[in-house]
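My questions will all concern the structure given below.
Shown here: the complex without one of its protein chains, the others still in place.
Chain nomenclature is as follows: A and B, assigned in order of appearance, with residue numbering initiated at 1 for each chain independently.
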Amino acid sequence: MPRQAAAALERLRLATPLVHNITNVVVANVTANALLAVGASPAMVQAEEEVADFAPHAAALVVNIGTLTAPQLRAMRRAVPAARAAGVPWVLDPVAAGATPFRLAAAQEMAALRPAVLRGNASEILAVAGEAGLASRGVDSAHPTAMAHAAAARLARALGITVAVTGAVDHVTDGERAVAVANGHPLLTRVTGMGCTATALIGAFLGAGLPGMAAAVAGLATLGVAAERAAGQACGPGSFQVALLDALHALEAPALAASARLAPAPAGG
Amino acid sequence: MPRQAAAALERLRLATPLVHNITNVVVANVTANALLAVGASPAMVQAEEEVADFAPHAAALVVNIGTLTAPQLRAMRRAVPAARAAGVPWVLDPVAAGATPFRLAAAQEMAALRPAVLRGNASEILAVAGEAGLASRGVDSAHPTAMAHAAAARLARALGITVAVTGAVDHVTDGERAVAVANGHPLLTRVTGMGCTATALIGAFLGAGLPGMAAAVAGLATLGVAAERAAGQACGPGSFQVALLDALHALEAPALAASARLAPAPAGG
Partner (left out) sequence: MPRQAAAALERLRLATPLVHNITNVVVANVTANALLAVGASPAMVQAEEEVADFAPHAAALVVNIGTLTAPQLRAMRRAVPAARAAGVPWVLDPVAAGATPFRLAAAQEMAALRPAVLRGNASEILAVAGEAGLASRGVDSAHPTAMAHAAAARLARALGITVAVTGAVDHVTDGERAVAVANGHPLLTRVTGMGCTATALIGAFLGAGLPGMAAAVAGLATLGVAAERAAGQACGPGSFQVALLDALHALEAPALAASARLAPAPAGG
């Protein structure tokens, strides 16, 4: 599998895919720079008046609800069908989906439109799956990660999509198969927007023509390996963020193949 | 007093408070990263549809009018009462309050809702106090800092809040007592969002359970000491901003106690 991720990275670098992002104001700059560093071409186009005109010309669409507003939700409702109609794959990041009813409704509405990949942390995936209530009431609360993996498998099968649950070890599943991605570094949790960056990179690999499972695994492995290299250069979260962009830019396919820690995992659910 | 600030930092690190930010698009990323670096957990939630659902679950709320729009003002009008009703403390940053009538009206409307802490520079505090006109007409114009300190004391007493006036030496007052914070570095004025970062850090200390005066003093001392350390590593404003996040992350309570320059000051007014 590491060699497939490395081949995907080479493919991305040749394709320089145009990635259309409808994303939050906190990470817009960070994810645009990560996309540029890895070799993609980002475009941040978010007005409801224009997203449907733009999305069909992109190689992939990234939809992120991190600082969702009503106008931005209307834009997403126009962009996603336009992308689908044009055969443009898209990825959904349901940031903090369980935090408010507004956000949960939007995340579930978008998930039902069947993105190629849905990426979130355990809480977000449980929320989108409608299983956060069970978790918060303490059912199997000692194993939120296992619960989220099982919820991911059910979501993936129900929608026919790939679901990626990120954490200390990332878990990618299409409901039948699953892959664990064991790269990364704790400093990723001390910089804002790293989950959103994972989603954007998955968008870049979708834009390079990879199917959902392969795009999600390649995106998460690329970010994780780059993070490991960046952490070796960093004195804290500020210098880590800088070194991460340098590492994404410098990462070559053979190094990714050598460092990616990928393994089959139980699909669960 | 330095030992109290150090104890506050230890308390913050244990509490990892969830800080809800309704803030401006220029600094959203910067303040989220500063909150993560210092040990808090930031959430940027700004839609009027959801802020009242989210604010009660936060440990503190930060309201910043830096790029205020009408929808964002409506969100603030919902978030603040929801936070107050739930006993969640909040801090107000009246960015450029005197620059336009729209901004001044919003800043004064928010201040009247009695934040735990109001933080601004001398001009902003004078504007909120309704005394900017006197300053601009030259009354005591040779002493804008002294004027702002006096206005801060009057505002603090009238509203029953803590007011922090930041500058070369910061001044924190509840109208009866005042503390001078003499940390910091000139490079703080060459990077955007450093005042907003001070406000966000004050929010983190409020979220850790500190009362207004203690939270403001601890927040400003923490930023000031981290800035001094970062400046020693920096070659200019770019590397300073990076080193500041590293320094916030690395700063330990004993170092803060040793470096904080805090002194009682005349309350004035």
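Worth a mention:
Quick note on the criterion: contacts are C-beta pairs under 8 Å (C-beta built on N, C-alpha and C of every residue); 3 or more make two chains touch, one makes a residue touch a chain.
What you are looking at is a predicted structure, and each value in this text was computed from that prediction instead of being measured.
Check B:Thr67, B:Gln108 or B:Thr145 against the missing chain and you find that the one touching it is B:Thr67. If you put the hidden chain back, the residue from A:Pro71, A:Pro101, A:Gly130 or A:Pro254 that touches it is A:Pro71.
For chain A, the residues touching the absent chain in the complete assembly are 25, 28-29, 32-33, 36-37, 42-47, 49-50, 53-54, 57, 71, 241-247, 249-250. Looking at chain B, the residues touching the absent chain are 24-27, 29-30, 66-70, 96, 99-103, 189-193, 234-239, 241-242.
Going forward, only the chains that are shown with their structure count from here on.
Each chain gets one centre point, the mean of its Cα atoms, and the points for chain A and chain B are 34 Å apart.
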